[in-house]
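One chain of protein is taken out of this complex; the other chains stay put.
Naming follows writing order (A and B), and every chain is counted from residue 1.
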Amino acid sequence: MQAQLTKGNEAIVKAAVLAGCRAFYGYPITPASEITEAAALYLPQVGGVFLQAESETASINMLYGGAAAGIRCMTASSGPGISLMQEGLSYIAGAELPCVVADIMRGGPGLGNIAPEQSDYNQIVKGGGHGCYRTLVVAPGSVQEMADLTTWAFDLADEYRNPVVVLADGYTGQMMEPVRFADPIAVPPAPEWAVRGTALTRRNLVTSIFLEPDLLERHIRKLEAKYHEAERQVARAECWRTDDAEIVLVGYGIMGRVLKAVVEQARAQGIKVGLMRPITLYPFPVATLRELSRNARAFLVAELSTGQLVDDVRLALDGRRPVEFFSRVGGNVPSAEEVMAFLVHTFGASIENQEVLVHG
Amino acid sequence: MGSLTVTHERADSFFDTFERKAELQHQTHYCPGCGHGIVHKLLAQAIDELGIQDRTILISPVGCSVFAYYYFDVGNVQSAHGRAPAVATAVKRSRPESIVVSYQGDGDLAAIGTAEIVHAANRGEPITVIFVNNGIYGMTGGQMAPTTPLGRKSTTSPFGRNQWTEGFPVHVCELLNSLEAPVFIERVGLGNNKQIMNAAKVIKRAMENQVKGLGFSFVEVLSPCPTIWKFNPVEAQRFVREEMAKVFAIGNLRDRTKEAVQRPAATPPPAVEDIPRILGLVNGEAEAPPTGRPDRALNLHIKVAGFGGQGVLLLGEVLAEAGLESGYEVSWLPSYGPEMRSGTSNCHVRLSSDPIDSPLVSRPNVLLALNEPSLRKFLPALEPGGIVLYNGEAFPEDCARRDVRAMALPFSHLADEMGESKAGNIIMLGALLEATGLLEEEQVIGALRRLVKSQRWFELDLKALECGREEVRKQPFPLAEDYLWGV
Partner (left out) sequence: MTTNTKPDRGSVEMNSEECKGCGLCVEACPPKVLRLADRLNRYGYHPAVYAGHGCTGCGICFFVCPEPGGIKVLRRAMEPAAELAAACA
């Protein structure tokens, strides 16, 4: 399709509809409201369901119901609303229901503010709700990816029977860039386990309760195996000018974009810098990072939270290389110049000496 | 005399053997004399009699009836505490032909799930809700329920429920009866034979209403809990009859089934190939696809800033849209939120011959300042050699730079003279285009046509564009042809 200037939030809805999503249950919140608004506009026109729920708690449980009935469905929110959805996400993962949740992150904690942050990383990537479950997490770095990764999210959700979160920051949700959308697909047939109110599906049961400890353990081990499989199959990252990079920057979403400008600025100054941008945050692209650590001397993680992504980078590198950390929070997004200054300050001596200091 | 024939036996809607139950698969998990078993039986009878077993989907709650799916041979969805009406809503909307029953207890429905039941009722979801009210938390071992009668002791109201500290019992039927949408609300009891036989009829009606597509039907069942109330089953019945029924009056609160109108049928979905058009997407390639890059290499970092209502975001959007149409890579990033409604507003626009790294404009090479605070805020960051257009008669004396190309024009005044004070942004755009020639007229007008929905405003904007150009022709902007544009 022809490239069209599209707002990130709207791209999510258009891609979802093209991917066969036919239900949206949500509650407005800045900076994610355009998703709910676009869903309200388009879903009824394609024979789908749009419902503005009474709360995020209700929204996520409606998603539970819609997914249980075998419909491709989604919701969207931001930090405070996502916190409310954690209960439902746990049930959805426990009951192995596929659905897509877009989280357009804003400043926290509490009411925080509506400006972009990346501080939902832990509550989304590490779980957030109770129990041993994970959500699969994709992290768009452009409006094109808001569309493409939403499309992928629906397929992943079905394949793994698990909620998939499109985790983006307020800027990626609000900005406009040209997007080429995928061709529409017909609504996929309902999965055979769905409860549809028919003779064929009468014996189907959707539940997350397993009263007997042995049965629950077996269920949890099954989920665990599924996540391990996802770790082997799904992890994805973009490597940008990393072939000869001595310093690899790591950032996702809008920070990935800022860091690209940093790479250009650094290279203009003769510093060999590259970028590794995780596209999936769970599964985390561990193998890519380890591969990069063969040539890179050090890593610099930059994020809009006080150290959430950096934990995963450190875990992945497992001490192989030093990991430096830069963050801005509160809704501030650093300029490329600001990160560049930090890079020069942090690695200054080593850049000149072609040696990297090992911290800690 | 004739022979004996069976008139009442296990409903077909129950499983013969409760295989989902780990042990004792021929009896329920309920205590002796529990009302849930009776309500289950009445519901199963209704499902059988209406011939809807295949269509029925039971949403089970959290509470003693969490395992309702052990027993009912229908589609089953087990939900989180209090959320059954939300789950039921989506199941019903997903499968309108199904018969959806939300089965809930008093803690589930009248405490933690208050919001969900009120809003499902208020939307008139065409589902059936069975609310089993036994006035106490059974599963968790006897804590106070929102429906515990005043004075009654529980493990969390050890001195008896006190209106001053625990409030009054919640009357759910009466609460829901204040809403417009529900078609059927009735409270029944399991206090004696007569009440039970009536409950059977009412539950069947509430199911039948759904079969007829009439709307939201709600049945509250006052139900015995012998174990927690420490009664024998017969005494527990008496408690329902003599105490619960005094607090919660038995009877029909609403029956609008006669006047209820059928929900309008959903419009059939469009053909798949129609979906892009519905989404406002253009199938196929552009009529004149930008093959390769335009002749002129550009790397614009544009900052547009002013106060909310000056059309700051639209001006940026027109630039991005026209840039895209001209074959450049573009991005547009607004300051968003409350700033849109008051105070300052700004946006970042990138136009580039190469893929855009960061859409953030921290060092602009074009600054379009629609008011003085914006000029003061962003001028210091302007790249040396960059362009600034300022909406004013002249630059403030303490706010000028010699190393940039600057133009001040009273765009808002010009707009006032045009008769539309909000067109200052497009007059500024006209001036920018005339001064720099950075985009072709055709693409800019095309962008305006797509972005400006009203014909009147589109025509005004064309006039505004020309007005801006005219002003610059009067007062040429000091720009050399070889202006570097960041390349």
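The working rule: contacts are C-beta pairs under 8 Å (C-beta built on N, C-alpha and C of every residue); 3 or more make two chains touch, one makes a residue touch a chain.
Here the structure is a predicted model, which means the values were calculated and not measured.
Colleague: Taking the whole complex into account, name the chains on display that the unshown chain touches.
Modeller: Displayed chains contacted by the hidden chain, ordered by label: B.
Colleague: Just one of B:P233, B:G308 or B:P410 touches the chain that is missing; which is it?
Modeller: Considering all chains, including the one not shown, the answer is B:P233.
Colleague: In the whole complex, not just what's shown, which of B:G35, B:P149 or B:P359 touches the removed chain?
Modeller: Among B:G35, B:P149 or B:P359, only B:G35 touches the chain that is not shown.
Colleague: Using the definition of touch stated at the top, determine which of B:M197, B:A297 or B:A394 touches the missing chain.
Modeller: Going through B:M197, B:A297 or B:A394 one by one, B:M197 is the residue touching the chain not shown.
Colleague: I need the residue numbers on subunit B that touch the omitted chain, in ascending order.
Modeller: Subunit B touches the missing chain through residues 1-11, 14, 16, 24, 26-28, 30-38, 40-42, 44, 71, 192-193, 196-197, 200, 226, 232-234, 237.
By definition in this document, only the chains that are shown with their structure count from here on.
Colleague: If you average the CA atoms of subunit A and of subunit B, how many Å lie between those two points?
Modeller: From the centre of subunit A to the centre of subunit B is 20 Å.
Colleague: Flag every residue of subunit B that touches subunit A in the complex, lowest number first.
Modeller: Against subunit A, subunit B makes touches at 20, 22, 53-57, 59, 66, 69, 73-80, 83, 86-91, 93-95, 97-100, 115-116, 118-119, 266-270, 272-273, 275-276, 278-286, 317, 320-321, 324, 329-334, 336-338, 356-360, 362-363.
Colleague: Within the complex, which stretch of subunit A touches subunit B?
Modeller: For this pair, the touching residues of subunit A are 1-5, 14, 17-18, 23, 25, 30-31, 42, 45-49, 51, 53-55, 57-59, 61-66, 68-71, 73, 87-88, 91, 95, 113-115, 170-171, 174-178, 181, 183-187, 195-199, 201-209, 211-212, 254, 257-258, 260-261, 263-264, 333, 335-338.
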